[in-house]
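Now for chain A:
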Amino acid sequence: MAEYLQQYLPQSLAYLTAALVHAVLILVVVALGTLIFIWLERKVSGRIQDRLGPTRVGGKFGWLQTLADGLKLITKEDLRPASADSMLFLIAPYVSLCASYVAYIALPFADGWVAIHLNVAVFFIVAVLGLEVFGVMLAGYASGSKWSLFGAMREAAQVVSYEVPLGICVVVPVLIAGTMDLVAIGQMQAGWFFNWFLFHDPFTFIVFWVYFTCATASVNRAPFDLAEAESELVAGFHTEYSGVRWSIFFMAEYSSMVVVSALAAILFFGGWNGPLPITHWLGLADSANPLAHYVANLLGLINFLGKAIAGVTFMMWVRWTLPRLRIDQVMATCLKYCTPIAAFGFAGAVIWTFLFPGGLVIPNKDWVVQEEYQLDEPQAQSAASTSAASTSPLAHADSGLHAEEHHGTD
Partner candidate 1 sequence: MSGHEFVDRLKKQFGDAITTVNLEAIDPWIEVKPEGLLALCRYLRDEPDLRFNMLNCISGVDYFEPDEKKAAKAGFEPHIEVVYHLSSIVHKTTLVLKVMLPRWKDDQPGNLPEVPSVSSIWSTADWHERETFDLMGVHFSDHPDLRRILCPEDWVGHALRKDYEMPLEYHGIRGR
Partner candidate 2 sequence: MATQTDDPRIIEFDVRTDEMLVNMGPQHPSTHGVLRLVLRTDGEIVSEATPHIGYLHRCAEKIGENLTPRQWIPYTDRMDYLAGMNMNLGWSLAVEKLMNLELPEKARHLRVLIAEMNRIASHLVGMGAYGLDLGTFSPFLYAFREREKILDLFEEVCGARLTYSYITVGGATADLPPGWLQKCEAFLDQLRPVIDEYHALLTTNAIFVRRTAGIGVLSAEKAIDYGCTGPVLRGSGVDYDLRRDGEQRYTEMYDGYAFEVIVERDGHYPKDHDYPPVPKTAVLGDCWHRFYVRMLEVMQAMDLVRQAIDRYSMCSGDWGTPVKLTEKLPKGDAYMETECPRGQMGFYIVSNGGSIPLRARARSSSFCNLSVTYDLCRGCLIADVPAIVGSLDIVMGEIDR
């Protein structure tokens, strides 16, 4: 995009504009995603609980309920307890939001549609998501309330512990793919659904469930929502928050949910590749025509978002069904079950890839109907290396723009 803008603007301005546009688009994704997912949460929980959920604001389905609530929250007084550490109290929600916001930078929404194409994207996302806890801890400490402090301590203990199995789980697809580049990982799973890493071998299948458990825990969703356990800690770390700052915590929570689900979609469910290689049948993906490629990516985007939404919906389903675990049980789940199982899966996957380098089911991508379509290892690697060759982080951002553009108007 920057190159495109250079035709009209001075170079320096072009890069700046491109960067700003990307930033704003991701912000829109985060904000709009939060709006949609809070609405979805209400609808899903309503249906689960034999209720209707919102029905009035914005038509029959209450589309605009979250927006109305957002407006209400904005007009609310921004309270700050007298005993609070005011600077940290004011800043904490933004720290949380920043962490989950930054994770989107490296998240590809379709083949090549990514704001910044990092060659260590997986690692980056996991690292950055771990920062969200920092905002929570600051909030808990700074609120000057004992309940908040309890929430913060629980969150810290929980997230730090769950990063271990989460890291191991994430490493398994990385190991199979041989790269930490999310775009390359996604490209490798093109074709039929059995190309997905979930079905790569039995160990990845197990590892996915461990990953999902740990992801649920690391984004603080029930049954691991101990930091805000309303029946124990009132509201945990955000007890003292109100108005906009409180809603920012919510935005952070929901956008991290989307990030971990999206990460699961890419790592295990083929990312933007559908269960059937439709784009290849139609000849869109391999066409030299940029428009065809664009359409293929559009389909991929829908695919990808569908998977991410399914993941989030699954988290909601779990939340509205299960009771909350106790803190020691959460820790035991992490250390006694998740970590060993993840380690076992990791070891298994290593052995498996050693024994069956090409995968078991797939005599690799020959199953794909189109003869021309052959995305083999060398190709994937070259794709990875060319992307790694990009000098400016902003230079590669143009492709990501479209992803956001589409999502924004969706």
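Candidate selection criterion: all candidates are chains of the complex that A comes from, given by their letters.
Convention: a residue touches a chain if its C-beta (ideal position, glycine included) is under 8 Å from a C-beta of that chain, and two chains touch if they have at least 3 such contacts; residues count from 1.
Treat the numbers as computed from the prediction; the structure is a model and nothing was measured.
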Of the listed candidates 1 or 2, the one touching chain A in this complex: 2
Parts of chain A lying in touch with candidate 2, wherever the complex brings them together: 45, 48-51, 146-147, 150, 153-154, 222-223, 225-226, 229-234, 320-329
